[in-house]
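With one protein chain held back, the other chains of the complex are shown just where they sit.
The block that comes next holds chain A.
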Amino acid sequence: MNVPKMADMMAQGKQPEVLFWVGAAGSYDDRAKKISRAFVKILHQANVDFAVLGVEESSTGDAAKRAGNEFLFQMQAMMNIEVLNGYEVKKIVTCDPHSFNTLKNEYPSLGGKYEVFHHTQFIQNLISEGRLKIDDTNLKGKRVTFHDPCYLGRANEVYESPRDLIRRLGVNLTEMKRSKETALCCGAGGAQMFKDAEKGDKEINVLRTEEALKTNPQIIATGCPYCNTMMTDGIKFKEKEDSVIVRDIAELIAEANNL
């Protein structure tokens, strides 16, 4: 798969339209890597001139910050900002709402000011600019429910762009009882992804999966690699792998467009 690197671009004296911030999950997690690849296919189809940092990318520091380690966060942030500013990056797109939030909101006061997009926003723009079309026949009529990621939804009030894309798939979108600003967290945020939960009587991802299952979906759509893992685990726990699948919106679009 052709994924241009910032360093190579620079060597050729080129400046891409947008930097794709892959994020740690999108780079290393087997499930999330598929989302990265699906998104790249979409970028290729729309002829977007993009590049990634590759080995020069490092953790945004989001998880460290939410865990309380402001030192580590700021070290990561300043390192990344040095690299990004070195390449004179203006526009960033990412599939990870945590990277999105941190780059957009927490980097500016440390010297990193960029225009940051979640991939659903970016794809939405491609469509409105006429650079991309979504084929609404392949997934037609499927029952889909969307789980709002906290760091895209409540944290940044982006509720519409993922829904707009889902509707364009020609599917049947049903909302969970808790959705948009009242959506229940998948349980991964605030660095919970990296530790066991405190003692309780249920796992958060199981509760959220139960809420999703109440809409009787064939597909649970997500817009965050961590939510994706959490909901996938929830479906396994509920032994529903045969009837329900969990897919990122980028994957659904890639599938709809036969990419």
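Rule of thumb we're sticking to: a contact is a pair of C-beta atoms (placed from the backbone, for glycine too) under 8 Å apart; a residue touches a chain by one contact, two chains touch by 3 or more; residues count from 1.
Assume contacts and distances are computed from a predicted model.
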Undepicted complex member, UniProt protein name, chosen from "Monovalent cation/H+ antiporter subunit D", "Fe-S oxidoreductase", "Sugar ABC transporter permease" or "1-acyl-sn-glycerol-3-phosphate acyltransferase": "Fe-S oxidoreductase"
Which of A:T145, A:Q192, A:T209 or A:T222 contacts the chain that the document leaves out: A:Q192
Full-complex contact with the absent chain, from A:K113, A:R154, A:R167 or A:K238: A:R154
Absent-chain interface as seen on chain A, which is shown: 1, 3, 5, 22, 24, 26-29, 33-34, 36-37, 40, 52, 54-55, 57-59, 61, 63-72, 74-79, 101, 104-106, 109-110, 150-151, 154-157, 181-182, 184-185, 187-204, 207-208
